[in-house]
Each structure stands twice: as C-alpha cells, then as structure tokens.
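Just below is one structure, and these are the notes that go with it.
The full complex has more chains than appear here; those shown keep their coordinates.
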Amino acid sequence: MSNSVRAAIIGATGYGGAELIRLLQAHPQVNITSVISTSNAGAPLADHFPHLQEIVVDILDELNVELIAGKADVVFLATPAGVSAELSPKLLAAGLKVIDISGDLRLKSRADYEKWYKHTAAPEEAIARAVYGLSEVFGDEVKSADLIANPGCYPTATLLGLIPAVKAGWIDPSTIIIDAKSGVSGAGRGLNLGFHYSEANENLTAYKVNKHQHIPEIEQALSRVAGKPVVTTFTTHLVPMTRGIMSTMYASVNGEHTAEDFTNLYRQYYEGRKFVRIRNSSGKPPATKEVSGSNYCDIGFSVDERTGRVTIVSVIDNVVKGAAGQAIQNLNIMMGWDETTGLLFAPVYP
Amino acid sequence: MSNSVRAAIIGATGYGGAELIRLLQAHPQVNITSVISTSNAGAPLADHFPHLQEIVVDILDELNVELIAGKADVVFLATPAGVSAELSPKLLAAGLKVIDISGDLRLKSRADYEKWYKHTAAPEEAIARAVYGLSEVFGDEVKSADLIANPGCYPTATLLGLIPAVKAGWIDPSTIIIDAKSGVSGAGRGLNLGFHYSEANENLTAYKVNKHQHIPEIEQALSRVAGKPVVTTFTTHLVPMTRGIMSTMYASVNGEHTAEDFTNLYRQYYEGRKFVRIRNSSGKPPATKEVSGSNYCDIGFSVDERTGRVTIVSVIDNVVKGAAGQAIQNLNIMMGWDETTGLLFAPVYP
Amino acid sequence: MSNSVRAAIIGATGYGGAELIRLLQAHPQVNITSVISTSNAGAPLADHFPHLQEIVVDILDELNVELIAGKADVVFLATPAGVSAELSPKLLAAGLKVIDISGDLRLKSRADYEKWYKHTAAPEEAIARAVYGLSEVFGDEVKSADLIANPGCYPTATLLGLIPAVKAGWIDPSTIIIDAKSGVSGAGRGLNLGFHYSEANENLTAYKVNKHQHIPEIEQALSRVAGKPVVTTFTTHLVPMTRGIMSTMYASVNGEHTAEDFTNLYRQYYEGRKFVRIRNSSGKPPATKEVSGSNYCDIGFSVDERTGRVTIVSVIDNVVKGAAGQAIQNLNIMMGWDETTGLLFAPVYP
C-alpha cells in the first residue's frame, strides 16, 4: 500500500508488545518491520509467544537505533519504566516518530516523575515535546506530534470518565474519589508472587494505596481541564481476571443534575468519537467484559439525590484502549487517517 | 454432650444452608437434628449437595413449625427475603430460639424495609424483639436475645471497618463513601443470567448502584453509633471469584491521625475479639483470600496527607463471617459459650 | 462491494450468534442484513448484548422465511437441537444457502440422531443434501454445497487431530480414546445449575460420560476416513474457563513412528491450510489460550516408546473454529473466496 507505514515495536515479548502485534498485524496501513527485544534478540518471536506461530514469523531484533531507523517510520515503545526516558530522544534524533506506551514521558514535572516512579526523569526537552495522547480529549495536539506519551491504563478509564463533568463544572474536583480495579495483565509478564496464579486467583487485593504512579498523571490532566490544581484519592485493586479495568468514581454534584443530564453531557462531549460509548441512564452500568478485546471505553452514571453525589462507572480493556489500541489510535491521528482505522473490531464476548 | 444444643436449618439447599451445615457439623456443642427445604422435602440432602455424601445423611424435612419444635432448640433461617418476616414469630411462639440470616428483621423501620426490599415487612413486635447480631459491636445485646437478625455480608465487612472510627469521632460520617466488592456466591444458588458462568467469569460489574438493600442497614448502624443520622454512598461490584467481600472505604479524617493511629484505635476497640485482625500500618492491606473459608475480618488503613482522607480496607468471607459463621458466633454468645467455639479454623490458603 | 453477500443469523441472542456477528461484522465481503430471534423479536440486539451497542444497531427480526429470503443470500442457524431439522428445508426451498451450526444435519443416520439427540431427525432429503463442513478435510465437497452441517466443537478439535493418522494407517482406530475438555461457553447461554458461576468456578467435572451426542459424529467421520466402522471412547469435561477446547487423544501406533514423524505427516496433510498449525515435536504441546479468539487449531504429538502409544493434543477456540469461525470459513469456500477471508486475526493473548 502506497500510504502505508513501517512500524517497529520495542519490548515485543511483553503483553503490551504482543497486543501491538495483534492489532497492527490486522491494520490495513501498517507493516510491522521489526520486533525488538533487548533480552531475547535472535530468537523467533513465536518462541516467546506460541500463539503467533506462522502469523508473525520474525526473529527478534536487537535494540539498535540505526537499524530501526533503516527499517521503520514509527516506533512503539512497550518498555519498563526508565527505558524510554533515555531512548526516545535518540529515536527522535534518528527521524523516527515515537509512541511511548510506558509512563516515562507523561508527567510534565520531572520532580513528580522521580518521586512517584523512583527513576531518573527524561530530559526536559523530550518531556516538553511529548504530547499526552488521550485521544478523545487531546487529539488535536496529537495531530502534529512526533512523540506521544500514551496514557496509562487507569488514567485512560478514569479521565475519560471524569473530564466532561470537570470541564462543565458539574462536579467539585476536590471531592473526587476514584476506586479503580484492574485485571492482572496490567501487571505485565514479569514474575512476582502477587501475580502467581495460586495467589491471585480467587483473591481480591488493594495495592499501592495512595502510592500509585498513576495518581500524578490523573491529577495533571484533571488540573489542566479544571484550570486549577486538583488532588484526588485513588485506589487500585487487583481483580482475578486477565483483562479489564473499571474505575468507579465518586464526586459531589454542583447544582441539580440527573444521571440523564450526565448522559447527555457526555454524549455531546464525545460526539463523533466512536470509541467512547455512553450508556443509557435507565440501564445497567457497563461491565468490563463488554469492552474486552476492543478499543471501546463505556461509561455510565448514577446520581443519588440522598447524598448529592454522582457515581461514574468507566470500563476499558487495559491492554487495548489502555495501551496498544489507544497507541494505534494516536498513530492514526498523527498520520491523518480516520482514528478508527484498523480498530473497529467488536469486543470478544463472552 | 450434656450441654449441647439441637439445631434445625431452614433453607438447607442454598449456600447459606450448606455453610451452616459445614460449620455446625464440626461444632463440638451442636447437633444438627433437622435440615429443612420447602421445595425439596423428602429427598436426601446429598442429592442437592453431593459434597455432603456420607457426612450428613439426613433426608430433607418439610417446613413444619411443630415438627421443628419437637426436634430442635434453635433454628437457623437461611431463607429468601420475605420468609422470615412471616415465619419467625411462629418459631418464637413455639419456644425456639431463632437466628435469621436473611434481611427480614434487620431494619427497625418497616417503611425502610418495604422501600428497599419490596416485600411486606415483619410485624412490629418481631422487629422490636430482634437483636442486630454484629457480634463484636452489639454482642452484649446478643447475650440475652432469643431472636437474632444476623447482619448482611456487606454490612458486616463495612461496619466492622467503620464503627470504631465513627465512634471515636475520627472521621466525618457525612463524607463516607463505601466501594464494596463481592464474590459471586453472595448472590446465592438461584439461576440468573448475571451469575451464569460465561457472563460472570472474566468480568467485573457494578450493580444496584445506590439501590442496594444493604444501604439502610449500614446507615442504621452507623447512625446509632454516631448518635445522629448518617447517609452514605455505597456501591456494590460483582468480582469473578466465588467467595470473599472487600469494602474499600473513604472518609475525611477529623484532625491529625496517621494510619498507625487508626491501627491502634481499632486494636483497642477490638481487644479480646479474636475474629477481627488489624493489620500493621506498615504492611499490605488485607486480601480476601487471607480470610477465605474462615470467620475472620481483617482490616487495614492508609491515610493520605495530601487529601486528608483515610482509606480503610476490610475483608471477610461472605459465606462465613458474612453469614453462617457469624450466625454461629451469635449462637455461641447466646448460649454463654466462648464466642469462638467451633469457629477457630484457619483460612484455607491458597 | 459488488461481490458481497447478505447474511442473516437465526439465534442471534446466543453465544454462537454473537460470535457470528462479531466475525461477520469484520468480514470484508459480508453484510449482516438480519439478526433474528424467535423469543426476542422487536428488541434491539444491544439489549441482549450490550457489548454490541453502537456497533450493531439492528432490531431483532422475527423468524419468517419469506422475510429472510427477501433480505439475505445466506442464513446461519445458531439454534438449539430440533430447530434446523424443521427449518432448513424451508430456507433451502426459498432459495437461501444455509449454514447450520447446530447438530441437526450432521448425522447421516436418522436413527443415530434420534438415539443420541432425543429429537425427531430431519427429513432424509435434507440430511442427504447436507455437507459435513470440516473445512480442512471435506472442503472439496463444501465448494458446491448449499447446505452445510457445520461440525460440532469437540468433533472439530478431535477429528483434525486424528484424521491424518487414521488415514495413513499409523494408529489402530479400535484403540482410540479421546479425553476432551471444554470451557463453559460451549454450554451456551441457557441457565442451568451446572453452569451457575459458583458451581462451575474452581471446579472440574466430567459429564455425559459415554453419552455425549458428539460421539456418533466423531465415529461417523472416522469410519468414513478409515473405511471401516470405528468405535471410540470419548469423555467430556467442563473446565473453569469461558473459551477453549482441548482434546487429548490416545491410540496405539502401528509400526514405528516418532513424534517427529507424526509432525511431518500432519504438516504434509494440512499443507496450505493456514488454520491448522502443527507444533514442533521438540516443543510444548499447544494450550487453549494460544488459539483463543481465533480460528486456529493447534496440534502436537508425543510418542511413548514404553507403551507404543501416541498422545495427540489438539486445541481450538470452541466458539470460533468450533462454531462461528469454521461456519464462515465454509461460507468462504462455498463462495469461491480464499478460505481465510475475514478470519486471519491473531489469537487474543493473554
């Protein structure tokens, strides 16, 4: 295809990498030209992911910027914290477009990054250049970007669920409480007792309470939209399922707004954006399985007159809309394609 | 055993009934003398619960108050909403002690019951006579009771996690937000698309948002402890696991109290009560699997100086401490036995 | 698209129907023109499958042959046993092509059908006209068919794993033992205590031992390939997962053949057929998750010199290759398209 793009994926043996491969392999305007793994270079990708046998036959490349620049137009980074901070400037210098799925370039404050991530922050210049790719909210900035800080999984579900109400002034930002729950794939493929099957199965745990690195990311975006500093309470839970994130969010409503009002406000805000679906206020709230395997974010509302609070439920597939899918959506926007290109597959149900 | 009690179980073919049988069968001072099922009388219990084959060989009895009065000293009701409201007065009149696991006798306001349960409320007299059996909080009243309204599963986890702080005035009751999550066994054995394996597995759903019948139960107890009306936001979620409840609770802290302070406050409040375990503030919050199959309620704290809020995590096994186990704990208290009699088994892990 | 086909789906509110919709919605040469449900006609499809909200906006049609004939070229039947036996002849008479996912037209012997299915068999004529659509084996017959009896989920995994060896005479058909395991979605969306989450979760059950209706289907195909009557031992198990089938198969090897020999034999047999992937004999056997959400069937071998037996492991996604995917593969073959059209998506992993 004349209008096609060559893509390289760094971190191809992790779950983010695998999902990028699954989705890009089906994208009509992208060719995967290099799958890269620092630790496993030289082995066939299918040795690490037998499900890709005979589908993606590539040998894992080593990480070599010059090599990548010769093979690809855009690079996806699905790497652990700390890698992109160092690597992205080099990839940009080599003329590549960069979409970073890691958290390295999301926080505008280097101090915040170092406080929450316990790593050295990326250079000021790279941070300044990076556009925060929450597609439905900051898509206009994505259009002209060459470096995307792809949002985290929790922030994606949370911000899509909060921003229209914050922007409209319908909720008091100081009252926001976010109770978030994630499937285990969000923790990646690295071994850890907490993600050992016999420990995580039939179990529900709260973790990193008040310490999760997605807190400053959420607050940064909310503050920007609110036009004033926003501080939130944010708790994460590990749910015994592989995929899916739900953010259940609470806030005091300013004035009188029913669930139906919220529904209408959000439908207006997200008009024309296919990947955000607002549920009817008369129906059930969205469930994670209803977006599983897809790039959708479904949102529902309940307003309790007794307490004056709204409860907002927002769900995504953490590996798709919360990572690889939104990354490709951002690529689409950067390339001037329809943002849905290659992403309009239905959720896998059941 | 001379000091033993004869127990009958109504609703023996549901999960609450099965758990009562499992626990009472191992209780040193109780003999199960009748297992009762209105719909399956005449069949062996093991036809409905093959796991009890050769352990409990009884034939299911029909529901007949006179018959029960001849066979038992105490009756456990593990029945759907509406049954106990009618039945309990008759059982009491026949001289039986009654421990009701259903929600029929928990709400002191008949209007509240009818609003939230959509059933006819129990007679005023029965409601007045019923003691709300949250063992660690209202155990003194249980001692002299002959009719126990055993707390609901969500209220048990929630109230044990909130009451000491409310009582001490350390949190502002008007700011309490309760995000609760339950395994699917809490929904019972009745068939329903939402609990069909292929729908509930790998799925996380919020349900009955602002409409759950446990809301007035929680508010009634909190109001009593606070000495003023308390209204809360309470959301329930269905988690893909069989057993376990977690309540994640949020509230604004009055004054300066650290997580360690909360830990000490709660340890003092629950001193001598073996079934409530307070986690060290330096460690991880409790996980549901850590109490699975047991009568324990584990509680942990995090205080966020940035927001001035405390996050309280409380976990129980919904079928044990949230139903059958606490019911037996209440029996123990009523009989003047140690409250832990027959209940000191460790959680099943993993 | 000029070369496109209009498709109707009967039984659109079941899991087979939902999967047909998911896959056909992404098929470049098919338009879904009618989704049909006898019991729910008039309601939006998304009322039954919220995951399809805004993706498939159709209202469920009633079942009316004339109506279908005016709207569609091909009809997929995802209906319970007994429906297609009556309906297929009428649809054919109306000039429609029919692909039947149910078991009604698979058995050539009406007596066998009535013995194993406990329903009245389809008319002799319909049975004679139906082609058994095991795509990789009987694809040549599919080309000219207008009525497809789409294979069952267990038979698909089992037959693809056995036929090359039986055909080559490498195993003794009289020694074949098939130990099959399925995820719960294979049981469909109908409520039943055995598929109630709290019963099926954390549980493994054997069911319909020696009585499963897929036994005669498997034996019919093996007998045809072997050129003599084959009788097998076949056991099915319910595994606590939503999707996936594994058939573990045992047989005595005729002569001396290593696992590598089997690998080569099967690779030769399935040459050019993308959806059957043969694992290297030196690696691990295939796992169900490695084909989840996809149309692949992965097969691996182990030969034990001590016993002279081969162990064959074959896995599929029961809803895709075991139902909707293979049905579309058969449509592709019937239409003269590449059999992989619209089906070359990678498995969803993890």
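The first chain written gets the first letter, and so on, giving A, B and C; residue counts start at 1 in each chain.
FYI, contacts are C-beta pairs under 8 Å (C-beta built on N, C-alpha and C of every residue); 3 or more make two chains touch, one makes a residue touch a chain.
Remember, predicted model here, so these are calculated numbers, not experimental data.
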Inset, instruction - Count all the copies in this homomeric complex, not only the 3 that are shown. - result: 4
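Assume only the chains that are shown with their structure count from here on.
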Inset, instruction - Could you tell me which chain's Cα centre is nearest to the average position of every protein Cα atom shown? - result: A
Legend entry - Superposition of subunit A upon subunit C: rotation angle, C-alpha, nearest 5 degrees: 180
Inset, instruction - Would you mind working out whether subunit A and subunit B touch using mostly the same residue numbers, over half shared, or mostly different ones? - result: same
Legend entry - Where subunit B and subunit C are represented by their mean Cα positions, the distance between them in whole Å: 46
Legend entry - subunit A and subunit B: spacing of chain centres that average the CA atoms, whole Å: 39
Inset, instruction - Check each residue of subunit A and list the ones that touch at least two other chains. - result: 202, 242-243, 284, 287, 289, 292, 350
Inset, instruction - Under the touch definition given earlier, write down the residues of subunit B that touch subunit A in their complex. - result: 177, 179, 181, 183, 198-199, 201-207, 209-210, 231-233, 235, 237, 239-244, 246, 248, 250, 284-285, 287-289, 292, 302-304, 306-307, 309, 311, 313, 315, 350
Inset, instruction - Flag every residue of subunit C that touches subunit B in the complex, lowest number first. - result: 15, 184-185, 187, 189, 191-193, 195-202, 240-242
Inset, instruction - Mind listing the subunit A positions that touch subunit C in their complex? - result: 15, 18, 21-22, 25-26, 49-56, 185, 202, 242-243, 274, 277, 279, 283-284, 286-287, 289-294, 298, 344-350
